[in-house]
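Partial complex: the chains shown occupy the same locations as in the complete assembly.
The letters A, B and C name the chains in turn, as written, and every chain counts its residues from 1.
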Amino acid sequence: MDFRFVMNMTIKMMDTMMTMPGMDMMAMNEMIEACAACEQACTMCADGAMMSSDMGKCVSMCMNCADMCNTMMRAMLRPAGYDMTAMMAMMQACVAMCTACADECKMHAGMGEQYDMCAEACMLCAMACQKMMDSMKSMMSA
Amino acid sequence: MDFRFVMNMTIKMMDTMMTMPGMDMMAMNEMIEACAACEQACTMCADGAMMSSDMGKCVSMCMNCADMCNTMMRAMLRPAGYDMTAMMAMMQACVAMCTACADECKMHAGMGEQYDMCAEACMLCAMACQKMMDSMKSMMSA
Amino acid sequence: MDFRFVMNMTIKMMDTMMTMPGMDMMAMNEMIEACAACEQACTMCADGAMMSSDMGKCVSMCMNCADMCNTMMRAMLRPAGYDMTAMMAMMQACVAMCTACADECKMHAGMGEQYDMCAEACMLCAMACQKMMDSMKSMMSA
């Protein structure tokens, strides 16, 4: 399977669906991608394989972040269910959760490359959600 | 199995764990319960069994609400990972999503008792999250 | 909120939906309840609050078990999507995952009451799924 399969399929499939007119499809796709990446990174980071006794907070925050990113990604993939107030509040929650998780992971940066990678995935996801929110806000005020 | 098993187990197990000192455990348990109820109601309400052609928005919003409630419930069950800013933003998102979903379900109230029941589960969940937020805010300002 | 709210709502709501004729609704409700209980117990058991350095396997298996139970519970709550081959395979997977997780949790029984409680929730869930499978098999051969 071609590694670009997921991304291409998601873009093509979203094109066949009715989303909001004027929506920034590039920002949307980057956000979905960033949520998927962050869920995977956080799930791996929380895996017991790399665990030491003082990692309890990191593990639990990573699991929260994986769940929030999956919930956000799915909501974004359901255009029929868009409610702007709820979507905005969920993106705000995703930004807050990713930022908190990135801060926690960065504290363990010296203990293994995986913490840096997870922190990076979290920050990219927070940025992608913020960009999507800005785009939606300017759409609504237009 | 005793139907009270879930609730009793959750309370007992949470008692063995370290949560935040001063936390309103009753409000917390009610919120976890309300999230679980809301996830189940929304999952059933979105099931194709009761679907007609104009139910698209209700189905998708119910799926979003089920996901958000599950994410919220899990976060609440992980005291080691509590980050107040992130938890507050997630509860705010849960309130917004449950309120939007309740409003949508109420619009189909005449079409079957299940829409009323799902709307009620959503409203109870929004209220339980709001109560938990109020309790946390007063804790933090104390 | 009444603690019996979830269970009563789930039963009432399922009554309004079309499930398979002849289905053992009591076994079904007990299984849904057991899955919800197991997801909550496993999520708490995997929380970093109770973690020591040799708990890596237990944490990861509990997270797997929580995810599998949530997936199973949701599938059971969606009668429109029942496909017997897929449902049987998923219940088999849920039994296998719950049994493996119970075995792992039991190994830490001396370290805190929560491991016993999580192991119990896992075993009850495995039994409830097995009972549901037996009931479905006898239905199909009738």
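Note that in this section contacts are C-beta pairs under 8 Å (C-beta built on N, C-alpha and C of every residue); 3 or more make two chains touch, one makes a residue touch a chain.
Please read all numbers here as calculations on a predicted model, not as lab measurements.
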item: Where 3 copies are displayed, count of copies in the complete assembly; value: 4
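Rule of thumb we're sticking to: only the chains that are shown with their structure count from here on.
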item: Innermost chain by mean C-alpha position; value: B
item: Interface residue identity across copies chain B, chain C - same or different by half; value: same
item: Inter-centroid spacing, chain C versus chain B (mean Cα positions, whole Å); value: 19
item: Euclidean distance of C-alpha centroids - chain A vs chain C, Å; value: 28
item: Two or more partner chains touched - positions in chain C; value: 46-49, 51
item: List of chain B residues in touch with chain C within their complex; value: 1, 3-7, 9-10, 12-14, 16-19, 30, 32-34, 36-37, 40-41, 43-51, 66, 70, 73-74, 77-81, 112-114, 117-118, 120-121, 124, 128
item: Interfacial residue positions of chain C with respect to chain A in the complex; value: 46-49, 51-53, 55-60, 63
item: Touching residues (chain side chain A, partner chain B) in the complex; value: 56-57, 59-64, 67-68, 70-71, 74-75, 78-81, 83, 85-86, 88-90, 92-93, 95-97, 99-101, 104
